[in-house]
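Below is a slice of the complex: some chains, not all, each in place.
Labels for the chains are A and B, by order of writing; each one numbers its residues from 1.
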Amino acid sequence: ADSVQLYGIIDMGVGHFTGIAPSNTTAAPGSTASYTGLMSGVVAGSRIGLKGTEDLGGGLKAIFKAETGFCPAGTNQTGAGTSGYCTGGSFMGRTTMLGLQGSFGTVQMGRYFTSMFTNEINYDPFQAGFTGAYSNFSLGIFGLNGDAIGSLLRSNQTITYISPSLAGLTVRADYSFNTGAATDPINTAGNKTTMWSLDGNYAIGAATVGANYTKVSNITVNASGANTGAYKVWQAFGSYDLGVAKLMGIYERGTADYYSGNDSSWLVGTTVPLGAGMIMASYGQYSSSLSNTVALSKSTAKQYAIGYSYNLSKRTMLYTSYAHINNDSAAVDRLGTALAVNTATNSNAGVTGQGSSGFAVGILHSF
Amino acid sequence: ADSVQLYGIIDMGVGHFTGIAPSNTTAAPGSTASYTGLMSGVVAGSRIGLKGTEDLGGGLKAIFKAETGFCPAGTNQTGAGTSGYCTGGSFMGRTTMLGLQGSFGTVQMGRYFTSMFTNEINYDPFQAGFTGAYSNFSLGIFGLNGDAIGSLLRSNQTITYISPSLAGLTVRADYSFNTGAATDPINTAGNKTTMWSLDGNYAIGAATVGANYTKVSNITVNASGANTGAYKVWQAFGSYDLGVAKLMGIYERGTADYYSGNDSSWLVGTTVPLGAGMIMASYGQYSSSLSNTVALSKSTAKQYAIGYSYNLSKRTMLYTSYAHINNDSAAVDRLGTALAVNTATNSNAGVTGQGSSGFAVGILHSF
């Protein structure tokens, strides 16, 4: 049957952050600051969306989704960075998808989460939210962040095929004509920052395992105005549901054909259902041996996080979480960023050789 | 019962303004201009919103509201100033609120009208709209406007408690972690522009009386990058419904701990129901003895306004209004601004020692 549905999430919480980089430029090197604020989208980005399905006959369906983000606590959140933080970049910029679905699977196009980031959500006990999200230091967010590819969170101009489940195996393939947030220059070679990825997920009983390969091409712009260079990421992940607890883990490794070395990140975590509530915990690391000019080299960061959520109803949830991240003493550790509220674009810059911590308590309401 | 509701207002009218400051910089000092245009949101800002309530059991309810503004006549309205004028700052930036409601009252958080501005609406016959709104010269809008606190119209990152009615008495308390429109710098002291306010409203028969105290802290930024300094406003207000007419009045007085002197504003007004229509009239003044560097000092402005609205139906209203404001000859009277279309952020700058007037006729439709 045909349907169009209006839905949304409003999520706000009080957060307290310590150990972040102060914004006054006269602060002494290595000094840190702390602050408290009302935050938007701590657990999940606040959003309003429309989704629908139309029966085209013969088992074929048209499906769509268009979703915009917003900042219920206002747009002056510290660390929010760009004005697009809460909207995902523009109106309906969180997700837009139009596709056809049938026995062959799903073919869809638009702007949405990459398969790589989708795994970073699904194999993170905090689902890329709370104060201790994996996305605080994952490659999907920080992978070569300084190199103009932006994050691999969402990709623009993307066409995707998702297979039906074949005895537990689901395959997803993506191609993006222009993944970057910025409009690519059209030089005489016509190069744009493209991306393709292949993703496999296998469910067997209480276990799931999977792997992902993502390649972003034509990243750097050379003197003649031509884009060139590629960044490649391997991902492996799995989970096991014991009933009393669910265990999960994810590992990522990235290389660039214009640097030597690589960067990697990993996380292990668990969720423990407890009546109407749930306990979440995770530990993970990021490390880099990349040789480059934007000072990503030889840095390491370690994060642990614990949280608890309690469902007042199916639609309303109370939550709290605490997390701590340690940055090593390597020069200009880009992972000084830490303890983002939900997304790293909202990250509070950390300080080299210092730890930072974040605590939040809040409420999420969906409709 | 649970509910989610889509609602909105579209309001447009033709306005004619005289005595405003011309924007060509070569205009002779003291010269004024006039113009006519189709205006958005003359009586009430055009908006689209969602509001909902969910029954959580035991007398507890979750409530939310998310409302965005827009410019039905286009974004090129003269005097519109910032691009955010019609949207209230950003998507869903007019109002966003999430709260819990029970026999204890309401606890809510988000971005919404301050209690101080709520009183400026409720005790203004024009409800902060038409051409002669109290907000043309009220402290809630202009209070130390030159001092980087922005207006006290809405506050970000706010948590509010509203009591149930106790024998006619309702108390509201607000705290904002960061009221300013701009992202506050996080210095080593961690200061942000915070606000708190306490508001009491007492209804007895046909009368209401009330008072409000609002304090904004950490306004000014000193050399070391630390925010400091506070602005405080007292408000008193009341109304009496005679049946054939309702009388109302409001008085406000502000002081800053980094200036000597004070500024104040007051308004008296009446609404007279007349079949399906209503007559509105008001008179008010602003005056300042503040000593400061942004030239607010020793200025006075006086405004009178008259209007009429007629309901074609419960949802559709025709309206017209006329107002005049006089600016004294004090140097650079900030209240040269006058006769805003609904909000002062849309104000048309006035001219020192000159009067300006505004006339509008239009239609408001709600759904």
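What we mean here is this: a contact is a pair of C-beta atoms (placed from the backbone, for glycine too) under 8 Å apart; a residue touches a chain by one contact, two chains touch by 3 or more.
Computed from a predicted structure; not experimentally measured.
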item	value
Copy number across the full structure, from 2 displayed chains	3
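Here, only the chains that are shown with their structure count from here on.
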item	value
When subunit A is superposed on subunit B by its C-alpha atoms, the rotation angle in degrees, nearest 5	120
Chain centre separation in whole Å, for subunit B relative to subunit A (CA means)	39
Residue numbers on subunit B that touch subunit A, as the complex places them	4, 6, 50, 52, 54, 56-57, 60, 62, 64, 66, 68, 89-93, 96-98, 100, 109-111, 156-159, 177-178, 180-190, 192, 224-226
Residue ranges of subunit A touching subunit B (in the complex, touch as defined)	6, 8, 10-12, 14, 20, 22-27, 31-38, 46, 48, 68, 70-78, 80, 83, 86-87, 91, 312-313, 315-316, 363, 365, 367
